[in-house]
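Below you will find the structure I want to go over with you.
A protein chain is absent from this complex, but the other protein chains hold their places.
Lettered A, B and C in written order, each chain numbered from 1.
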Amino acid sequence: MTLAHWQRRRLRLGMVGGGIGGNIGSAHRTAALMDGRWDVVAGVLSRDAVRGRQSAALWQIDPARSYETVETMAAAEKAREDGIDAVAICTPNADHYPSAMAFLKAGIHVICDKPLTTVVALADELAATARAKNVIFAVTHTYSGYPMVRAAREMIAAARLGTIRSVAVEYASEYQVEGAEGWQNDPQLSGPLGIVAGTGTHAHHLAEFVTGLRVRQLSADLSTLVPGNRLEDHASMHLRFSNGARGYLWNTTLAPGNANGLSIRVYGDKGGIAWHQERPETLAFTPTRGVTRLITRGSEEAGDAAGRVTRVPAGHPEGYLEAFANLYCGIADAIAAHQDGTLSGTFDFPTVEDGARGVRFMHAALRSARDGSRFVPLEDS
Amino acid sequence: MTLAHWQRRRLRLGMVGGGIGGNIGSAHRTAALMDGRWDVVAGVLSRDAVRGRQSAALWQIDPARSYETVETMAAAEKAREDGIDAVAICTPNADHYPSAMAFLKAGIHVICDKPLTTVVALADELAATARAKNVIFAVTHTYSGYPMVRAAREMIAAARLGTIRSVAVEYASEYQVEGAEGWQNDPQLSGPLGIVAGTGTHAHHLAEFVTGLRVRQLSADLSTLVPGNRLEDHASMHLRFSNGARGYLWNTTLAPGNANGLSIRVYGDKGGIAWHQERPETLAFTPTRGVTRLITRGSEEAGDAAGRVTRVPAGHPEGYLEAFANLYCGIADAIAAHQDGTLSGTFDFPTVEDGARGVRFMHAALRSARDGSRFVPLEDS
Amino acid sequence: MTLAHWQRRRLRLGMVGGGIGGNIGSAHRTAALMDGRWDVVAGVLSRDAVRGRQSAALWQIDPARSYETVETMAAAEKAREDGIDAVAICTPNADHYPSAMAFLKAGIHVICDKPLTTVVALADELAATARAKNVIFAVTHTYSGYPMVRAAREMIAAARLGTIRSVAVEYASEYQVEGAEGWQNDPQLSGPLGIVAGTGTHAHHLAEFVTGLRVRQLSADLSTLVPGNRLEDHASMHLRFSNGARGYLWNTTLAPGNANGLSIRVYGDKGGIAWHQERPETLAFTPTRGVTRLITRGSEEAGDAAGRVTRVPAGHPEGYLEAFANLYCGIADAIAAHQDGTLSGTFDFPTVEDGARGVRFMHAALRSARDGSRFVPLEDS
Partner (left out) sequence: MTLAHWQRRRLRLGMVGGGIGGNIGSAHRTAALMDGRWDVVAGVLSRDAVRGRQSAALWQIDPARSYETVETMAAAEKAREDGIDAVAICTPNADHYPSAMAFLKAGIHVICDKPLTTVVALADELAATARAKNVIFAVTHTYSGYPMVRAAREMIAAARLGTIRSVAVEYASEYQVEGAEGWQNDPQLSGPLGIVAGTGTHAHHLAEFVTGLRVRQLSADLSTLVPGNRLEDHASMHLRFSNGARGYLWNTTLAPGNANGLSIRVYGDKGGIAWHQERPETLAFTPTRGVTRLITRGSEEAGDAAGRVTRVPAGHPEGYLEAFANLYCGIADAIAAHQDGTLSGTFDFPTVEDGARGVRFMHAALRSARDGSRFVPLEDS
């Protein structure tokens, strides 16, 4: 018999990275806690051991479960009866591979920040290992957790837009206007790509997630416009999708006025949609020849997929942390199904395969940019 | 020595009302859980005993702590070593008084939904009892928890708008367009006021909270426009504030297109501000003779008060649940100070005194409406 | 046989007021010229004779037709074979009556700025005289010329909103934040009302024009909040309409951030609409239980009434001057019909009767405010 989630114990989460001073760790934690389905119980919260212990204290983690290396942590947690069910990895890009591999080998489910890793071959190896070990592996393309992104995907799958012709996706932000900082400016830690790894992969994933199409070819112009930046801080791409649709992707961290400007517009022969991450509660839908309709989370027109991830009524804004929590709920459901032996193989959160596509996307952009922006196929990477 | 909050155990919360089928209970729970400072451990979750037990199971509450009456719960929890630190009351308006009184008498801190109660004398009695018992008593005017509402209050306190002259506050929604439902259409449960109790008190609190002024007099027109509605569903009020400023308050539940349209605009001789609950991350500020500036949560211009209740960077939307959670964090801080004996007497969340002002506001509106909309003083209620 | 307008000569317009330094005269002129249906050929453009001649030169008016008094102008133009067809009066409020009367008596059609005049009896006398002399008399409630205002009126007349329940109308601006200037602060020229005459009458007209309802009763709070202002600069009103609908009207000139903030929202049992003058091309329409639709000028859903006053396709913004020109086109049509003897008696522009209602509205507000904001009937004025 399958138990409903509330009939089960809370799942136990470990964290790698994400401690004091980190950006994304506390968002993982809040997302996990919000719905009462996870506890955060263990971690290697910092590469610095002292800071790691302080972070563990801040998060009320038992000092005995505050580890100094992922290898120790994986082994110790695997050995405990009350060991972690899953680990969330929030370290710099190049550290994802070794960390994830340590937990995969211990048979512990993995939740990894994006990009999955920096090299296509390592990405493929992670995917293969996850399959071989029968371990759930999520990649936190957080923005796919927004209810109205789910609604957009559902509308397109139901052919509400007809045949998709054009996709415009952007990720413009402003956080490097005065220069890149920390590991994001260090090719050893970030890998060979800068903002395309850091934010462009979100845009690429969003475009594929919402449309259900695949980017087959792209032409990229990558530039480093701020003196002192070591990796690209500006990118534009022409996209060609699996069904022949065209698109562009614009990606920069140099755009004052764009706090976190991820947006997508999709146009088909029957209509168009527009969604912007900074105003996530509304999806604008314009049927061909018709007027624009502002579909809001919580409304009947938002549909079932959005309804499944809705906590409070329309007009009571849900935001980024709720979108993130929607991924954590989906992962918890999948782990429950895994425990019950009822796992279906399709997931409502991005997986290691999506993560590996992101790494292909990064390297296709690099190849195109190095060859005069000629079109290159994504799959060759 | 005072412990930081993360050095303490999580606080234990009980709930009265809020079970399956309720509107606001799950928002209380999510708000409490989100930051890892509370656990929900006990409750009388429904007036219906079966539904109460189901709700307890859903929220993973020990069946032994799922009670059938508030009196039983208050006594049992008071007696436990690990009894609840506070109770959240989410029942119909008229039930607030007896529930709150039961916990006050047991010395348990109270978090009560608004309006505090339906009668001025009972409101005053709750306030007096809380003082006498030295118990913390919060009233969940949730919207005061938004960072940019805190920013607005801080800007006005710092005289950024100069002398306040005019306040326009609205609470327009659409949920009764086809008629009021349930206890909200039952004067026995709602009390003598309908939407003014249900949403107008939020608008009144917001106006006083943001401006730091008091409504001294008001003129109200209350109407019941939907056939079958037993209480008012439309209200407009002229407001006169303590410093001579003027204002209006518009309140209806009959306005299609307004999911949850709470907004405030404040104008002084040095500038004006505008904030809308459905787009809570931005506060528009226009200095006299200047251009409008869109101040966003997470920006430096948002100021200290907003900064203290900010979880994620600008552009990563926070919303209603985070605003609610900000109240729960403030209450947790106050309870910690109470436990340490360092309670200051000023709170960053609405208290029983604010709740009692709301009840006065309701009754002033009723008196004015019954007397040809003449101006009446708020304090006479 | 009736000639189409383009088979006729251009109509000849005279102006009273509106010269150099005036606010509204050049808007009248541009509105008249834009569609090639009027020439401006005569005027008393300023109370100051020198400035009057300079203004005439600027507008390429024959010096012989630049007059010093309205009486001279009315007589001289009446006597010319090519005399003016109509006169536009753009002087301070208290001057409207004598100017209009001079031209009415000469049988010349009148286009008068609002408010019609300052006293109810004089307004009635103007209306009676216009009828007696069979002269067309327009009052420039300019905002009724916007295509999407016409669309709103048409939708409501077609019962798209069902029974109207609630009307929220505002006219908030910022031009007196640092004090009223010129004749607008002079009760001799403005009359007994300040901003309610200057902008409130626009809001009142818009509410009646869009809904097709009449304000039967109102309760007003009028305040003078800026030291040195001699007339009210802030007003709020409760409105009761002919069908039982309720409303409020908020009116101030002290609201930084509101350049010209005229807006209206109307709610019925079948849906609601919202329109804002600063974004005039879009009418938001939300059917009950449905999502908001952004109906734009130039779209099919905008309907026939909007279509008749549309010059350029959707997405090519039309604005204030085009709205004004729409009144001038309607007036030109009416004068053509008058010349042909085919005048129907209904007009698509505001007339002297609308103007007289505005004066009643002003005085009802004054009476209510002087009597503790009690409700007073509009018709008693």
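Keep this in mind: contacts are C-beta pairs under 8 Å (C-beta built on N, C-alpha and C of every residue); 3 or more make two chains touch, one makes a residue touch a chain.
Owing to the predicted nature of the structure, the values given are computational and were not obtained by experimental measurement.
Asker: Using the whole complex, pick out the displayed chains that touch the missing one.
Answerer: Displayed chains contacted by the hidden chain, ordered by label: A, B, C.
Asker: With the missing chain put back, one of A:Q60, A:T129 or A:S223 would touch it. Which one?
Answerer: Touching the chain that is not displayed is residue A:S223.
Asker: Which residue among A:L11, A:A152, A:L231 or A:A284 touches the omitted chain?
Answerer: The missing chain is touched by A:A284.
Asker: Need a quick check: the contact residues on chain B for the chain that isn't drawn.
Answerer: On the side of chain B, residues 289-296, 299-301 touch the unshown chain.
Asker: Mind pulling the chain C residues that touch the left-out chain?
Answerer: The missing chain touches chain C at positions 6-7, 10, 23, 26-27, 29-30, 33-36, 40, 57-60, 173, 258-261, 277-281, 296, 298-299, 311-322.
Asker: For chain A, enumerate the residues touching the unshown chain of the complex.
Answerer: 165-166, 168, 170, 172, 174, 177-178, 219, 221, 223, 225-226, 234, 236, 238, 240, 244-248, 250, 252, 254-258, 265, 267, 269, 271-274, 284-290, 292, 372-375
By our rule, only the chains that are shown with their structure count from here on.
Asker: So what shape is it, when you link every pair of chains that touch: line, ring, star, complete or other?
Answerer: Shape of the chain contacts: complete, all pairs touching.
Asker: On C-alpha atoms only, rotate chain A onto chain C and read off the angle in steps of 5 degrees.
Answerer: 180
Asker: Quick one: point me to the chain whose Cα centre is farthest from that of chain C.
Answerer: The chain lying farthest from chain C is A.
Asker: Please work out the Cα centroid separation of chain A and chain B, and write it as a whole number of Å.
Answerer: 35
Asker: So what's the Cα centroid distance for chain A and chain C, whole Å?
Answerer: Between these chains, centre-to-centre, one finds 55 Å.
Asker: Among the residues of chain B, pick out those that touch two or more other chains and give their numbers.
Answerer: Residues 258.
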